[in-house]
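Here the complex is missing one protein chain, while the rest keep their positions.
Entry: chain A
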Amino acid sequence: MIVGRLAQTALVALTLVTMCFVFVHTLPGDTALRIAEARGGSEFLNVGKAREIAAEEGLDRPILLQYGEWIERIATGDLGMSLVTRQPVASELWNRGQNTLILGIAGWLASYLVALPIGIYAALRPHGWVDKISSFYCVTMASLPSFLMGIGLISIFALSLRWLPPAGFRSWEHLILPAATLALGLSAFSIRLIRDTVREVNGAFFITFARTKGLTASAALRENGSRNAAIPIVAFAALQFAAVVDGFIMIETLFNFPGLGDLLVSSMLSRDVPMVMGAGLVAAVGYGLVNLAADLASLALDPRLSQRGQ
């Protein structure tokens, strides 16, 4: 299974970077001029300088040749150099990727710290006040765009109360607001999933059987239901973790957070093709690996899957 999934990840990554390459090149405008502007600013822009850049960086060669060379380089593990900063793409991705990973893990963990107790409690007492309030919370948070959520948190905690910094990433305090923005959005979906899954498991025959043996409701769920409930939750959590890449772009821009999303946006604007493709590659591989980890976790939780050859 692992080999199959890795091959699938490689294929997805190749498709994604190819799409990145095609999209960047179909954007209107002269790539070399954009690079010249990104390097030296819009004052005193010079076409001669742009032509020099095109020649130096090989941007004047046929597109297919450029693509082929990039793929060839990737095969040797070399992501190339940024056209704007002239730094290795890999080191820039690593520097920014670490920040994004920290933000992602913090937001993702925070969302489950909120979602797990609320979701389980709501499942154990369906239609109770926690269930009703959490349902309202989930609908509200799910319908609220992350940038509005971020603006709201900035207004309250940074501008009005002045407890936390509004932007940047210099200390753990700078992590709180962007991670909270991410966590609130993610928890809106996971609370409902946890609630429904736990409720379904709680009504299963093996839980009834455990209760007839004399176990309390919580003990029956803990001993006999938690594994079963965890299987869909783990799969969903992994998908959610991978899907937060979308959220990073908005959140990192809003909070001036130096992560991958922010790098991707600025690279797209300046037509930094190697950087865009490198970021696309990292996103695709990361997505694939997180899904693989989720599959392995599901296997560990439910050995029947391996017997079925899944």
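Going forward, a contact is a pair of C-beta atoms (placed from the backbone, for glycine too) under 8 Å apart; a residue touches a chain by one contact, two chains touch by 3 or more; residues count from 1.
Please note the rule applied: contacts and distances are computed from a predicted model.
J.: One chain of this complex is missing from the view, so tell me which of "NADH-quinone oxidoreductase subunit J", "Dihydrolipoyl dehydrogenase", "Tryptophan synthase alpha chain" or "ABC transporter substrate-binding protein" is its UniProt name.
T.: For the chain not displayed, UniProt's protein name is "ABC transporter substrate-binding protein".
J.: For the chain that's not shown, point to the residue among A:116, A:158 or A:235 touching it.
T.: Answer from the full complex: A:158 touches the omitted chain.
J.: Over the whole complex, note the residues of chain A touching the chain we left out.
T.: Touching the missing chain: residues 29-30, 33-34, 36-50, 84-87, 95, 154, 158-159, 162, 165-168, 171, 253-256, 258, 266, 269.
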